[in-house]
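Here we show just some of the chains, and they stay where they sit in the whole.
Per-chain numbering from 1; labels A and B assigned in written order.
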């Protein structure tokens, strides 16, 4: 505790932006169904779809001091990722901190705790994925750390990992795997389009994916 | 496990559509306050109000194979009802499956698990009531069953039962009772209108429903 890591490598903005465009479900599938944060992480408003480099925060329950420390570490295109050291639903973050984070190019916040001023944040277009919405205030008394490895909502996140978030939740991509994941993403997107056309025309997945023999072999019985 | 029931009786589309028009709260009250699925079943977008015949799916946790099997069993006006065999929040269903289901006339999905691609589903106008929104992917390895009796979100549902769903949640009406329930629904709707007018004019429920003597008898004291 009490450490701020300053030099964080980040993926290229091109890779990040193409992951954002693909969206969470595709990225998650493309990396072997890994990386999802827990499904309790919900957006404060519908429609945001972003990706960015994680600036991680490990913070004590009910203490948002480290957010101020983390904001200084932000670079254009980053996303704040806050994991409390034990379960907490306090409103660590509101419109003033969002104003500050936006001024430094931050794209959003992922927090396994609470957020407040959600009406203002929505009006500002600052997206947040959180466990709770709560106005419950916090103190500034105890150190945490910035840019250390954290576990946020059940997923391990290191500073510089890529966070992808949309209405389906939040997914983390390891920085070192980003290029490879992107390649798989784009292959997947290409394949999906053809399937969608066939399905829309009434073809069945049973036939498109040739599932009938395997189902029969497993013993599926039609009665 | 591993059974697909193919011949399912359904209620008439006229009865189903009139139940849809009445909405969940009225249908639930009209059938003696029975049939509600648990309140954790929430719509992915506000405003949908549907009814349809249940095509039921019993599926293992984290395995969406049976959805493909179930889609073949869909008829115009049906609603898919998926109950995992143990608690699970994975995203069993997304835009490709919705494309396929819509191509076969499906009106929506009720799933005591997760759903993904909710932004696409919203744009497509395919309503879903679910326990969770999650992009977490699933496998296709283990058989389940289609059109067998299931317990979904605490309610027993058989294939061909009528599902009514709106912003208040999801209610199931037994197929054999549908006509009788509809009669009670329409009686109830007629009675409500007169009450609404009196209440809007400032009359009290205490007087409209003649509650004062009963309250007094029970011992209510005004101090």
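As a working rule, contacts are C-beta pairs under 8 Å (C-beta built on N, C-alpha and C of every residue); 3 or more make two chains touch, one makes a residue touch a chain.
Here the structure is a predicted model, which means the values were calculated and not measured.
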> Given 2 shown copies, how many make up the whole thing?
Replying inline: 6
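To be clear about the criterion, only the chains that are shown with their structure count from here on.
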>> As a quick test, compute the distance in whole Å between the mean CA positions of subunit A and subunit B.
In response: 31
> Quick one: in the complex, what on subunit A touches subunit B?
Replying inline: 24-25, 28-29, 33, 36, 39, 42, 46-47, 49, 166-169, 171, 192, 195-196, 199-206, 209, 211, 215, 218-223
>> Under the stated contact criterion, what part of subunit B meets subunit A in this complex?
In response: 2-6, 65, 68-69, 71-72, 89, 91, 94-97, 99-100, 102-104, 114, 116-119, 122, 132-137, 140, 142-143
